[in-house]
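Taken from a larger complex, these chains appear in their original positions, while the remainder are omitted.
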């Protein structure tokens, strides 16, 4: 028998809170530096557990031009301190999003980042066009899903392709545009530069790492789609490494750090690595209130770090 | 650095209290284990103290348990089998690493919990509810027996199929009007259902048409759906799927239906055989 540490005084995470430490990402003020990560938040599920307006930002699931049915199940497998998913961007499409989830989120008063998905430049453009006049506060362009019109390679892994896409989207909207980068690349710095040079206002990273699990009873992959994307605590050091390298190379671009964050301490590591804000993904699946808890813990931790807190409030990074 | 973060640090009572104060559902919390034991070979019982689940759980709803081992992230969903005061009974078998760890839990230990979750059986009608459970699909339908037992306008029939030991018959006896069960050696639940057709027809004539509530292995449930089609019975099926969250956030737990891919954790786990397109 072994022990688990369970502090006896739990923190109240969902009560309304006076946020002491905000951040600014691409000119947009967040009441705290913690957002939800795309694909792990749905208003009709997460809103049951906490007041979504208390988050720094709500990043929605990927929105495509038409409804997508995603990949067949099983869609998820476990890995040590991680999970592998092959959801495949199932979503009801941009029209449904504009008619339903976005107005609900905005009516509540949430700061909304709309995650934009596509299989081709056309797809991204179509969604961006429809979002340009919407109430979304920021757009996050997810360029790390398989891109059919470019021979199965991801837009986010080729600087020239990425540059062309972002340049095109840039002309379509004045909304702050975040480009979400893939960790499945040889040279993140070149790709980050391509996005920034083409007009990205901010970068978010990391998306999931390609991975899989196999069922040793059948000898076959656990997920119907065979491979999927790895996330969760297991990827924490990898996400930190990516954020650090991009921050070293590009001093001024706002960065949203993502990957394996499940506590204020880990969020803080990302801020020290150079992020201006963070998003919480897998942890929210394991506890619906995790994003709120991370935000609360970080608010406390920033009290004793006035220099860092001041930089964030000014839209600067560590 | 605190790596052990994926374990909840908040006690059940505090979390529930805060959630209710602000009109929310309670998040992941720590429950005390009241009792842990073995019901039959390979079939374990775990009784947790969770007043919120006890008050709110409806038949076919489930709770997520989380292994204490922080390297196992995903929820382990289990149907709520019975509720007594603020105690909640779960019944499970060992399937992998998580359930293997649960067998080590003892009274006084703690376990992380979320729930109750999912869409329950629809029990609105006055009917003869026929609870068809197979193996570890029996626990999720047990709560229906308990819930229906207090009503005057229904009859409760069970048709449980066991691998061998009849671990649940005694537990539900007090709630059931017409208990039936069968073991693998004796036959399957379809054989059992066929054998009680006269009984069901009699009840139907007396104004209690059969509504089948079923949970078990997929091939069994498909057969049950078709049996229901053949006998003109409404069939509600409680499905299983690998889950990422269990509360509707990740869209990992889909089932293919004629209306598209639906979430087992939130659109279900209960679906009608029509919804699933499982009737011929």
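Labels for the chains are A and B, by order of writing; each one numbers its residues from 1.
As a working rule, a contact is a pair of C-beta atoms (placed from the backbone, for glycine too) under 8 Å apart; a residue touches a chain by one contact, two chains touch by 3 or more.
This one's a predicted model, so the numbers in the text were calculated from it and none came from an experiment.
Asker: Only one copy of each distinct protein chain appears here; what is the full stoichiometry of the complex in this structure file, written with the labels shown?
Answerer: Chain counts for the entire complex are A x2, B x2.
Rule of thumb we're sticking to: only the chains that are shown with their structure count from here on.
Asker: Take the average of all CA coordinates in chain A, do the same for chain B, and state the distance between these two points in whole angstrom.
Answerer: From the centre of chain A to the centre of chain B is 34 Å.
Asker: Taking the complex as given, what residues does chain B use to touch chain A?
Answerer: Touching chain A: residues 1-11, 14-15, 18-19, 21-22, 24-28, 30, 66, 68, 70-75, 104, 110, 114, 241-245, 247-256, 260-261, 266 of chain B.
Asker: If we count contacts the way the header does, which residues on chain A are in touch with chain B in the complex?
Answerer: My answer: residues 1, 4-8, 10-16, 39-42, 44-46, 48-51, 61, 69-70, 72-78, 80-83, 85, 87, 90, 222, 232-233, 262-263, 265-266, 282-290.
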